[in-house]
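Since the structure comes first, as structure tokens, the remarks are kept for the end.
Shown here: the complex without one of its protein chains, the others still in place.
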Amino acid sequence: AQGQTLRIGLESDPDALDPDRSRTFVGRIVFTALCDKLIDVTPDLELVPQLATEWTVSEDGRSVDMMLREGVVFHDGTPFDAEAVKANIERSQTLDTSVRKSEVSSIEEVEVVDTHHVRLNLSAPDAPLLAQLADRSGMMISPASFDSDVAANPVCSGPFKFVSRVAQDRIELEKFEDYWNADEISLDGVTYLPIPDSTVRLANLQSGDLDLINRLAATDVEAVESSDSLTYERADGLGYQGITFNTSNGAKSDNPFGQDARLRQALSLTIDRNAINQVVFAGLNAPASQFSSAVSPYFDEAYPVPERDVEQARALLAEAGYEDGLSLEMQFPNMPVSQQVVQMIQAMAAEAGIQINLTAKEFATMLSDQAAGDFQASQVGWSGRIDPDGNIYGFVTTGGGFNDGKYANEEVDRILAEARTVSDLEERKELYHQANQILMEDLPLFYLYNDAWLYGVSNDVEGFSPSPDGMIRLEGVTLSE
Amino acid sequence: MHSEPILNWFTRWGRAVTRADELISLTDLTIRVPGYERPLVDGVGLSIRRGETLCVVGESGCGKSLTSLALIGLLPPALQRGVSGQLGFDGDRIALDDQRGLSRLRGRNVGMIFQEPMSSLNPAHRIGEQIAEAWRRHNPGDGQAQAVEMLRRVGIPAPERRMRDYPHQLSGGMRQRVMIAMALVNSPDLLIADEPTTALDVTIQAQILELIGSLQAGGEMGVMLITHDLGVVAEVATNVAVMYAGRVVESGPVEAIFGDPQHPYTIGLMSSVPALRGPRTRLASVPGIVPSIETMPPGCRFATRCPFAQPRCADTPPSAEIAPGHSVACHFAPLDERLAGAA
Amino acid sequence: MNEAMIEARGLSKSFEIGGGFLKAPRHLHAVDAVDLTVARGETFAIVGESGCGKSTLARLLMRLHEPSDGSVRVAGHEIARISGQELRALRRDVQFIFQDPFSSLNPRLTVARLVGEPLEAHRPELDSAARRAEVARLLAQVGLRPEHMDRYPHEFSGGQRQRIGIARALASGPKLLIGDEPVSALDVSVQAQVVNLLADLRDELGLTLVVIAHDLAVIRQMSDRVAVMYLGRIVESGPTDAIFTRPRHPYTRALLAAIPGPEGGGQGASLTGETPSPMDPPSGCHFRTRCPHAAEICAGSRPPTETSDSGTSIACFRWREIAEGGDDMPPPPARSAGAERRFHLYRQALAAKDKTDKNQQEGQQP
Amino acid sequence: MLSYIARRLLVSIPTLILVSIFVFALQQLLPGDPVLALAGEDRDPETLDRLRELYHLNDPIWMQYLRWIGGVLQGDFGQSIRTGLPVADMIASKLPVTIQLAVMSMIFAALIGIPAGIISAVKKGTITDYVANIVALSGLSLPNFWLGIMLILLVSVRWQLLPASGYVPLTEDPLQSIRTMLMPAFVLGTALAASLMRHTRSSMLGVLRQDYIRTARAKGLGERTVVMHHAFRNALTPVVTLAALLFGELIAGAVLTEQIFTIPGFGKMVVDAVFNRDYAVVQGVVLVTAMGFILMNLVADAAYVMLNPRLKAG
Partner (left out) sequence: MTEAATHNATAAAPIRKPRSRVWGKLLAHRSAMFGAALVSVFILLALAAPILPLADPAAADWAAIRQPPSAAHWFGTDELGRDQLSRMIWGARASLMAGVVSVAIAIAIGVPLGVIAGYFGGWTDAIISRCTEALLAMPFLILAIALAAFLGPSLTNAMIAIGIAATPVFIRLTRGQAINVTAEDYVESAHAIGLSTPVILRRYIFPNVLPPVLVQATLTVASAIIAEASLSFLGLGQQPPAPSWGAMLNVAKGFMAQAPWMAVWPGIAIFLVVLGFNLLGDGLRDALDPRED
């Protein structure tokens, strides 16, 4: 099959196409084709070389040596070398509008050892750093383009180069002929089209206007399966949906659920996670019990998905002094899927005597209300990161960016901080399991399910395989007439 | 019959023409409104001869306009469905519910001028075009020349230039002249003028009436002039038809109507008009108001207001010809003899 | 006491037309330096073509418009700058009858309400029962029945509505009644009813009447004195009989001449041309563009008002010359004997019927 | 005429200033922190603070307003916080899309609404009239988004006749461009068609009652000439005026239609921006829309004057 342009339907329009400024998940999908990173991730969540061919972390964890791939050029022809890496990391650290600063804050200095060898000198051991370098912090843009408006015309070194973007309509990329791994790429180009409505997205796939759609609705899988010209692809994801409680953020935390972990436990026990998965997601997601997805090496086997147990929930309520039941305010984003999920939870909790009052909130409002502590419980989600740190640290440590309930537990803070400095897998696992144990007891937030990544794919597309990180990798993907 | 000064008056206006050929005759025009027992216009008959002017007078709402509209088939649709009667035109007979037959007369044989000069011209078209269009409809050629000529005849200065004016650029009197030009561009046999001067000032009214008179003078055109101004009637009429509540109650030559009024309504109407000269006396009005269509008495429609009314007025009075051409629909006509005792 | 009821001096009103943002408005002098005196108890008429400023003048007299210039004294009080209590007092003493009986009554109020409103405003001491009684009295005064009180205006004929309007105007007990074409919208026969009613009321209540009309016959029937207006100015004024028998101003003459019918001037259209736009009237004498007697002098300045021997005031440079050449109006045509006899019969029958009706009515009422 | 337009433009300045104030008030009204909304999954507190500082979000609102309006006066509408692109560029790139949609909808609306209005006025009180009325009102009564999705499912998915969504610039491929716009324009147009039909009808009814129509008939003109030449000409004036004003409604209607058909126009941009609290974009779009609305009012008035000889001369 000759190379052609692949049309991909995304669920929303990416924000700034500048790795240092990008904040959206869909943005990362586009970057996957546009910008190579120092490190890549396999479907098994192992870190593998991309622009860096090998790396070693020093014994004390305070420096990382990286050997760089030779013969790589940016889309504008600028060669990729150690200076470029240095420039990029410094840009991430210093650019006014950079949102990467905290991710690379541990790097004290980028030392150019020779043209294809850099050494990152760290202020302290930073285990998640490599994972960050496998994401936007590790994306390299041509230093020659720094002075221009990067978002308007990003110049990277990925398999495809930027052609044009019409906000809210399309992002067009074309094959980069001088790509170091050009053999793997057979498409001539790729176009991303943001189409928020999943029905319309699917309709476009069905009508042949798209070749591949991201975020196929679980309930639409049946339609795709029954079609002769379409298939669907699925990968277990790292992201989750859960319910977080306000334990000590302002006056609203002063409610039974905020103050008594037993009540949170009880609520969790009333929920039939499988039923939710079946009813709302046609059984395609994975019920969740903890911050690590089952596909992650850090998954804690000790905490399987809890079975629904209304009796026990009632017992816990009684123990906490609420045998006659009590009520809880819960906010959720005003999207149909969330709405279905919380309505099911509402019905299930009612059976145990917990009356949930639902408040839908428009997403932006919900975020700020949450940050301001204006909630008792909130239905929240997270798209998932490959490193466990990214999935838990900010959520439960004191002062963490996502810790809207202001849960504070010194022990947890200590363990998670320590886990950041340990590079050995088993050792880290142990630490995260320790933290998990405390969290499962305190339950400042509990988990409902892990999103599966669902894709609708035209039969013309071959070679596409989804990954748990939700990125659409185009190596080996072909498109026939 | 009457004193000299009035006669002088009546002969002032090209009345010498006495051609006897009847131009139109309307017989038994009846207009019914769905849902009402009594017709709105009841058995109206009129006739106009070439060169003559028939004035139709009566209170507001007595059916003058409806009569004229029925004549050319332009009643509102709701009323058009309830129309019956015959129109004799130049020898042809046309049923009044035959819209087609009537529409053939419009513009060519019958020209019409309406009361409101302000709203009767299309504001979006130039006046020259509006006149020319009337010509074009019935004749070959573009009608521009004819339009200019007509404007000149109705006394509009610089007609070539005025052709390009829009109606709003003209004063009321000028517009009424344009209306007349438009109605007469095809030299119709009959001109119907429905209160053509009510909206105008006296001085302008005089100009317009004079114009109509002069356009008619010496020609063969018949004019039907609707008005409720008895002064105007006296000034221009050859014949008069007095209408009350949808019926013609009295008709005849103008001399007869003014000199020898017979119907109590005609008398009441005339005595309601204040005099311009002579001693000022209290006005003798027509008491009461016109009954509405629902409460219309079955017999003489004027009975509810008539000071002479007697029980027999419950029957429809016959229209008696008490002098040649002078008909009155009253049980007591001729009035003097019948009521002499009562007085 | 024969003091003046109304005294207007140099009364003017100009409207701003069409102006707006960044565009100077044009001025329309609807009433232009009018002098006017109306004696107590008399009926004063204003006549003129449409748009000559009659209504504006009438409105100025009761402060429905603010004058641009000049002064008005009503019963000796300057009304230019009054407000509040005094304005209310003025509104009590001076009342207005509107031209159109159909549009001048709020369609949503009952007759009792409509006639009761001025009582509410000007005689707040009346309680509602007393007010109703008063309304009944007023209705009777204008020849309506008290039973009509709870009906709405649309349930009445034009003449009856005009009566409601008159009752309303009488409610506050005015001394001066201004009628802006009170009968123009009415049919001849109804017009006669209202003309008679106004005459009766004037006699019974001793009112001063200012009546505006464009029908000269009506004016003659009703008024003691007349003012003739042309483009915002009074061109001739004086005792009614004097004006009608011996008009002096060319415009008055033309007006009378233009009246159609045997009684009219009998000269048909003696004027040519149309009324100039009040927005830019001719210089000097406004009438000169249509005047058959216009001379050079007429374009120069506004003609002064001069008094004739018959007691009329004329604003014309050439009135003396014209009057010399002109005659009095022709004598009235006689009616035929037959017509005269019938009219007599009719009047008699009417009077007889009226009497029986009245007896019946009184018999019914306890 | 020119001075009239100039005057009208001057008069619209206070309106525009008010609009700009209202839009800004909106920013104050709307809950939710733009930076937080945009932070998405990178919510480092320090970064947030820095961004707030960067976008002057900590300044008093009047200072933000003055800064913004100062920029607007120089043609600088600021930068989208979300995409980092200049708002002026974003607006410039969406304008042709929305205009194309609006024009095509208007054409649909006029093609359906005006003839239907004329027919139902002429046939007033007949079955034709009732049917025309009900059909026209159907367009108004069906929610746009519902009709839109139904059409996509039928026309694009079932019959595969037209593209389900998206946009192709007219300059790139005119045919395809029109094809993609056909359904959304139809959906939007049907709603407007009802308005146009109703107004055409009542305007025609009003005109048909006029004295000059009776005059035209009295001249002996045929019914066709009377209706088209005399009545419609005059009835058109208010309809044209209305049509111009409907463009305003169109933009509002476009909000959902663009959302459904994923057309990158104003409507979609502004809704997304509201939800993302991308104020610079909201402000820019609403201001430009308001200008468009005012311009359309002006066009409507001008059309009114042009079609009205009475006013044209004066």
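Chains here go by letter, A, B, C and D, matching the order in which they are written, and residues are numbered from 1 within each.
We take it that a residue touches a chain if its C-beta (ideal position, glycine included) is under 8 Å from a C-beta of that chain, and two chains touch if they have at least 3 such contacts.
Being a predicted model, the structure only gives us computed values, none of them experimental.
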| item | value |
| --- | --- |
| Touching the absent chain when the full complex is considered, from C:92, C:137 or C:175 | C:92 |
| Contacting the left-out chain in the complete assembly, out of C:48, C:67 or C:159 | C:159 |
| Contact with the hidden chain (one of A:48, A:302 or A:335) | A:335 |
| For chain D, the residues touching the chain missing from this view | 14-16, 18-19, 22-23, 26, 29-32, 130, 133-134, 137-138, 140-146, 149-150, 153, 157, 194, 198, 202, 205-206, 209, 248-249, 251-253, 255-256, 267, 270-271, 274-275, 282, 286, 289-290, 293-294 |
| Residues of chain A in contact with the chain not shown | 197-199, 202, 217, 219-220, 222-223, 275, 278-280, 334-337, 339-340, 342-344, 346-347, 358-362, 364-365 |
| Interface with the undisplayed chain - residues on chain C | 62, 64, 87-88, 91-92, 95-96, 98-100, 103-109, 117-118, 121-122, 141-145, 148, 151-152, 154-157, 159-160, 163, 165, 168-169, 171-172, 192-193, 196-197, 200, 350-351, 353-354, 357-358, 361 |
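Everything below uses one rule, namely that only the chains that are shown with their structure count from here on.
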| item | value |
| --- | --- |
| Chain A and chain B: spacing of chain centres that average the CA atoms, whole Å | 91 |
| Centre-to-centre distance between chain D and chain A (centres being mean Cα positions), rounded to whole Å | 39 |
| Chain B, residues touching no fewer than two other chains | none |
| Of all residues in chain D, those that touch chain B in their complex | 210-212, 214-222, 230, 233-234, 307-310, 313 |
| Interfacial residue positions of chain D with respect to chain A in the complex | 30-34, 36-47, 50-51, 54, 80, 82-85, 90, 93-94, 149, 152-153, 156-157, 160, 163-167, 259-262, 264, 268-269, 272, 275-277 |
| Complex contacts: residues of chain C adjacent to chain B | 49-50, 157, 159-160, 187-193, 195-196, 199, 214, 216-218, 220-221, 244, 254-264, 266, 268-272, 274-275, 329, 331-336, 338-339, 341-350, 352-354 |
